[in-house]
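Note that this complex is displayed minus one protein chain, with the remaining chains in position.
Moving on to subunit A:
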Amino acid sequence: MDKPSHISVILDLSPSQWHLSSLPENPHPLSLRSFLSQLLAFLNLHIASKHENTLAVFGAFPSKSVMLYSSTDPEADNTENVNPNMYHPFQVVDSRVVTRIEEELESLDQSEEEAPIGLVGALTKALCYINRIIHPSASQSSGTTSEDPTTLPDPRILVLSVSPDLSTSYIPIMNSIFSAQKLKVVIDVCKVYGPDTVFLEQAAHLTGGSYIYLDRRDALLQHLIMSHMPSPALRKLMTVPTQDKIDFRAACFCHKNIVDIGFVCSVCLSIFCAPVPVCSTCRTKFPIKTLQRLNASRPPGLKPANGALKTAPSTPHTRGPSTPR
């Protein structure tokens, strides 16, 4: 009954966001150093709480994503500076995660502007990884997973996010959410810094995970333990904190604006912020009459301006944040 659990942790490692997070004018500044030590404590907690628990860590860097650590694929650890005061497996995880982060940061492109964060890539890699470990084929005898389905781990993903929503990534994120639903993978989100992200809220909600907005950033570890430590199976018995309010709005495909009300292509379900004669995704031509009708009765004088855009619906898609009771 008590199945081992697997966590794929996704770390949002945007240097600029972490810089902002550590600025002293924040109510509770949190530096990357402090974040990492709390995170490592959490990771250690996870692998210590059950012998069969597995772990994978993915890093989302500007414009790239990499796997930092996976417990099914432990590399030959360098045993040179063994700390005798530390449980060895902890040390393996910790040193490996940090060293890999260092390497990746080192190789980062020194351009003037920070590239968008590779969160989607990390999410996709995490899903692929989970898909592999929960479907161990006979030919592939990789690591610790055994063929007995009862000992297959209960997988989940934990996203530790500091970057704001990237509206361009709406479609791939939604696709990842659907894959996660299909794999029955729970996505937990801990928003460590920055404004709430609409897409990750939806990701957590749609997969049955919990979304936490970190108010007391100095108590990150406390939040991680209370909200993200219990496995999905345990959460049936034990309520974990989450956010009640979820913003269900979507981003339009044409300008990547988050829209309250949009037009939906009847063929491919693409979302547009204004009626268009031809769907830009699937090239479906819409009847001119429909277009006229929609345009004619469109509320006049709404210039497509930044985010606060409103347009007539062919299908009232979503309207504002909703609060489930």
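The definition used in the following text is that a residue touches a chain if its C-beta (ideal position, glycine included) is under 8 Å from a C-beta of that chain, and two chains touch if they have at least 3 such contacts; residues count from 1.
By our rule, contacts and distances are computed from a predicted model.
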Per UniProt, and picking from "Alpha-1,3-glucosyltransferase", "RBR-type E3 ubiquitin transferase", "Large ribosomal subunit protein mL43" or "BSD domain-containing protein", the hidden chain is "BSD domain-containing protein"
Would you mind spotting which of A:37, A:72 or A:131 touches the chain that isn't drawn?
-> A:37
Which of A:29, A:89 or A:172 touches the missing chain? It is A:172
Residues on subunit A that touch the omitted chain in the whole complex?
-> 13, 15-20, 22-23, 28, 31-34, 36-38, 40-41, 83, 85, 94-95, 98, 101-102, 105-106, 108, 110-117, 163-168, 171-172, 194, 215-216, 218-219, 221-223, 226-227, 239-242, 244, 253, 256, 261, 267-268, 280-284, 289-290, 293-294, 296-302, 310, 312-314, 316, 319-320, 322-323, 325
